[in-house]
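Note that one protein chain is taken out, while the other chains of the complex remain in position.
We call the chains A and B, going by the order they appear; numbering starts again at 1 in every chain.
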Amino acid sequence: MCSNNPYIPMPVEIIKIIDEVDTHDQKTFRLRFLNPEDAKNFNYLPGQFAELSVYGRGESPIGIASSPTDEGYVEFTVQRAGAVVPGLVTAALHDMEEGAKIGIRGPLGNSWPIQFLEGKNIVVVGGGFAFTTLRSLIRYILYGDNRKRFGDITVIYGARTPGLLLYKEELAQWGKLGDIKTVITVDQGDAGWKGREGFVPAICKEVAPSPDNTVAVICGPPIMIKFTLPVFFDLGFSKENILTSLEMRMKCGIGKCGRCNVGYKYVCSDGPVFSLAELEELPRDF
Amino acid sequence: MLKKISVDKISDLAARLMDKGTLVAPVREDAGHNFRKITDAGQVDLGYYNTLMSPKSVFLPQKEDFVTYIAGRPLEEAKCIELNPEPTFLFGVRPCDVRSFEIMDIHFIGTGAVDPYWSRRREATTIFGYAFDLNRPAEPTDFYTALGIGAADPEGSDVFMILKGDELLLKAFTAKGEKILSQMDILSESGADDASYFDQTVADGRSFKTRFINIDAQAVAKKFEELFHNAQFWEKVSDGCLSCGVCTFVCPTCYCFDICDENLFGGGTRRRVWDACMFTDFTLEASGHNPRTKVYQRLRQKICHKYSYHIRKYGPISCVGCGRCTRSCPVNIDIFSIVDEALRA
Partner (left out) sequence: MATSFKQIEQNLKNEARALLESGRVALVLAYTRGYDDRHPLPYTAKCASDADNIIFNEYCNANLARYLVRHPRGTKIAIAVKPADSRAVVVLIQEEKVHRDDLIILGIPVLGMKNHKTDEIIDSRTTGGLYNPVLCDILLGEEITGEPIVSPYDVLAPYEAMDKEERWAFWKKELERCIRCYACRKACPMCYCDPCFIDLDKPRWGEKAPGPGGNLMYHLTRFHHLAGRCIDCGECYRACPVDIPLHLFHKKVAKECEEMFGLAAGMSIDEKPALVDFRMDDSDAILE
């Protein structure tokens, strides 16, 4: 009963906590499985998520930020929720220290469709906090021999201010690589910011990626999506070639509790990754 | 295998079943009959039309504990609760409710991850289905025939029971059913005309009338898909709806649940409990955004799930026409009328 039960979390230890942003409400947690069996079985692909569990508080579905090529650990970047509805789980996580133990259920959901992406150029567009599973995808693509399987990679990532950019060191590293084009922007720069300024949709228009054999992977807050999609339509991208990842309130994460459906699909098990073509088939219930 | 027993000996049968495991049967209560775990064999009461609450709680209890933990103790000390159900006999289930188990099987164990709680309870349970009394007209709220369910359909039951005068006929339809019937020495062998009576009743059950409209699964799924953005339709059918949630609780095919950690004096339990898409905060997100703030959006979700999404995802309509939602609704909202109106829209 208690092993192989999709409702029971596996124990993990927090081995590192990275404070990602200057508002200190988005942190990356690096987790290590306590049981080697669990580690072995946790095979995931970029785009998937897991339920992070804190007994006494509850569970929270968080996208996996590390790539499956990162060995020995799995990473999640968690936002401290609670501006409107008092958050329980994420607040508890943020108050924890390295060495604390929590639970994890996963990997859950579908992934960025690696096979579909192979041999193609990829434009990755991220806004703010939604960049987490995109980072997983990029790390995966850049890793060793994986890189050969994909075409040109362009990353367009924006945050409201420079302090709110996630994975700052990594972004800088990518900027130095020759086989990936990174375009980082902020809505509003500060005194030390020497990079671009501008909203993501406008930057996308500027970069104007070609739709030929290219797939756009777009993740961001609703307002960003709203203005970015028309840019890609105008550039000639088809709806099958625009992918995104949805978020809904979830509980079980395995397609049983009925909470996260959009039409006949459960975001936790049929998604969270959907192409725009798939989304158009579903009722606008989100 | 066809056996029988005199109706006034039901409590003896009940007592024998209780010796073999847990008996869950209808019991008369203040507000109506309900399925309860039997502690006194005399409680079993088959003199009812249908129970107030559906028997789904035998497989999906309103509260199912997963893990107990103590605040401040190491994570590894949290105890996962083993579920080892006793052999259970679910006695007196109407054909429409038996069908609901099959529909929910597809969701809980037939697709994706296997839900171990549902699975174990299902395996441990022997179902004694019970035909509707064909001499008694159907309640005005029932419409199970519109969903292809006959008043005396034995499909899905391990043992199916039909009343013949003051005797109860019991026929085994599965190996589980055969096993338990052969163990019940209190049952008598059936008589010469019992077998034909049984078969005739099953056949008559198929032409038994409840209120009816032609509901084709694919057609109705498509219709509701088309109607999704018709706010006027949904506002009209949800006009009086209180968005209270009674309908989902009494419904045999509603399965939404919540997983929550409930703490008490330093310890606590992670459990799942019934939830309802009709509740206002069902889809409330931590950001404060709620995709379904209006009553009509929630009612639309419920109806479309049953008559469209479930069909697209799993095949069958997620409704068995038992009429409980209509009977329990404080303002008399009627799902049959809504489906009827949608098909004509």
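Heads up, the rule we're going with is that contacts are C-beta pairs under 8 Å (C-beta built on N, C-alpha and C of every residue); 3 or more make two chains touch, one makes a residue touch a chain.
Computed from a predicted structure; not experimentally measured.
Between the chain not shown and the residues B:N50, B:T88, B:T125 or B:T141, the one that touches is B:T141. Check B:S157, B:T283 or B:T326 against the missing chain and you find that the one touching it is B:T326. Looking at B:E178, B:E262 or B:E285, the residue that reaches the missing chain in the full complex is B:E262. Residues of subunit B in contact with the chain left out of this view: 29-31, 52-53, 62-63, 140-141, 239-240, 242-246, 249-250, 258, 260, 262-264, 271, 273-275, 279-281, 295, 326, 328, 330-334, 336-337.
Everything that follows uses one rule, which is that only the chains that are shown with their structure count from here on.
Averaged Cα coordinates give subunit A a centre that lies 39 Å from the centre of subunit B.
By the touch criterion stated above, subunit B contacts subunit A in their complex at residues 66-67, 69, 71, 74-76, 78, 80-84, 107-108, 111-116, 120, 225, 228-229, 255-261, 263, 268, 270, 272, 275, 277, 282-288, 291-292, 297, 301, 304-305, 308-313.
On subunit A, the positions that touch subunit B within their shared complex are 1-2, 4-8, 11, 34, 55-59, 81-85, 87, 90, 101-103, 247-249, 251-252, 254-259, 261, 263-265, 269, 283-286.
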